[in-house]
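Removed: one protein chain of the complex. Kept in place: all other protein chains.
Coming up: chain A.
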Amino acid sequence: MDLERRLKQIKEFFAQNGHKLDPKTGQMIKELCSLCEELYAQASIDFLTGLYNRRFFEKELEINVEKAKRDRSVFSLILIDLDHFKKVNDQYGHLVGDEVLKKVAEIIKKNVRKIDVPARYGGEEFAIILPATGSEGALAVARRLKHNINEILFGPKDNPFHLTASMGVATYRPLSGLSAEEFLKKVDKLLYQAKEAGRNCIITDQEEFVLQREQEGITYEEREALKGVWQYDD
């Protein structure tokens, strides 16, 4: 449920019908409403999906950037956007749309570790911070998520549909000196490129060969070449 929207509806209803109540009860309900608003403002959870909300995500992103700079460590960020989500809302209605978001959130929750920070970043946009994870690890998570989202059937049983997702994946490297905001912009750009490239794909900040290098410590070729060091003839 979209809590913010619902709160607004209740307040509007109360503004119109509040005078029918006795003053004491009216005052209590008013207080209850503002307490709810305050709690909502302090919340770190997105009420519809149970993921972290955008505010919490942005704070975490800044903490992770600071930590990476200090520890000279890396972390990765995945941005996910559901393709043609607007069509779902238009064709099936908002309730089905909300169900889709919940299901995708479930998939995300199932596929991340406890230390990761999965968040609902916007309407149909999700973000995952993967601490202490390089590009290869992040890409593996993104691929798994994409596959699982593609697999699942959404919507009513008699008229189900498939969905795809576009993703931007990047690894934060302290040597880049980027701020949290700049890094987020960079990954957002990758997500945009994924959309531009025809959706249903993952775009990373890495050339393929870089990925390969990270995946392996020493390659087979290097190992063979090193043999020359101790097998030389003079």
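Basically, contacts are C-beta pairs under 8 Å (C-beta built on N, C-alpha and C of every residue); 3 or more make two chains touch, one makes a residue touch a chain; residues count from 1.
Everything below uses one rule, namely that contacts and distances are computed from a predicted model.
One chain of the complex is hidden; its UniProt record names it "CobQ/CobB/MinD/ParA nucleotide binding domain-containing protein", one of "CobQ/CobB/MinD/ParA nucleotide binding domain-containing protein", "2-oxoglutarate ferredoxin oxidoreductase subunit alpha", "PqqD family protein" or "Cobalt transporter".
Interface residues of chain A with the unshown chain, by the touch rule above, are 67, 70-74, 175, 213-214, 217-219, 221-223, 225-230, 232, 234.
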